[in-house]
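Here the structure is laid out as structure tokens; the discussion comes afterwards.
The complex is shown incomplete by one protein chain, all other protein chains being positioned as in the whole.
Coming up: chain A.
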Amino acid sequence: MVRKEDKASSSDADKLKKNKRTSVAVMVLTPLLVLALCLSIMTLVSYKKFIELQGYAAIAFNENAHLKNPSEDNKYRNADVLPMKGLTKVTVPDSENKTEQHEIIYPYYGDKYAELTVKNDKAGIDKEPVYWGDSDDLLAKGVVQSNYSAYIGATGRVVLAAHNHTYFRYLPNILVGDQVILKTDYGKFTYEVTETKVLPDTDTSLLYYDVTADPPVDDLILYTCWNNGYMGLSDQRLYVICKVVSKEYKN
């Protein structure tokens, strides 16, 4: 017959053995879990920078790599083609439809061909690269211009978009009256913000325009996803509408 005291002491011994095993497991696992936690935080913080630097690392450590700036690569364009230049008739701002002819250097799809600046520090947009084309890979590199919109400097509606967590993160801070400048190799174009609007993503009234309209449409639209101030996908878009102030061409 097993005495009560024997039962109690054997159960205590079992408990002790269990606690010892648990203690060992905890001692071994805890540092590993802490390491995993730190590594995952570091990965999340540095991932985007790592992707940016990968291109340069490839050049630095690869003997056969071409010495070219990886950020200027355009996979859509034949590297040997010459720039496309042409004369275009443009409407002179505030002139009752007076027109002049100026030279424009037309971009190829995927070309970085302009810089965008907003004269409002809170907008956080200073010499940001503008790409012709709006594919996802171009959106990751900078501000994009959809190719149904007018060439910068030509008469028409210039439409620029960027992600709300990168280049247009502070777009909601833009105010009516702010100056917006687009610089290209062929000229400098200045606009002034006249209005901001939030519209559903299916509303294209501020994107598409009639190229045959008389008088012609001539403005600039900046837009991004609008999530009531938060980052993320949304079925709303924040639009910044700008009127032309001046167009200065080199030729």
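Here is the rule we go by: a residue touches a chain if its C-beta (ideal position, glycine included) is under 8 Å from a C-beta of that chain, and two chains touch if they have at least 3 such contacts; residues count from 1.
Everything that follows uses one rule, which is that contacts and distances are computed from a predicted model.
The unshown chain of the complex is recorded in UniProt as "Secreted protein", chosen from "RNA polymerase subunit sigma-24", "ABC transporter permease", "Ion-translocating oxidoreductase complex subunit E" or "Secreted protein".
Within the full complex, the residue among A:A161, A:I174, A:L220 or A:I241 touching the omitted chain is A:A161.
Mapped onto chain A, contacts with the missing chain fall at residues 19, 22-23, 25-26, 29-30, 33-34, 36-37, 39-41, 43-44, 47, 76-78, 81, 84, 86, 88, 106, 108-110, 133-135, 139-140, 144, 146-151, 154, 156, 161-165, 168, 201-204, 207-212, 223-225, 227, 231-234, 237.
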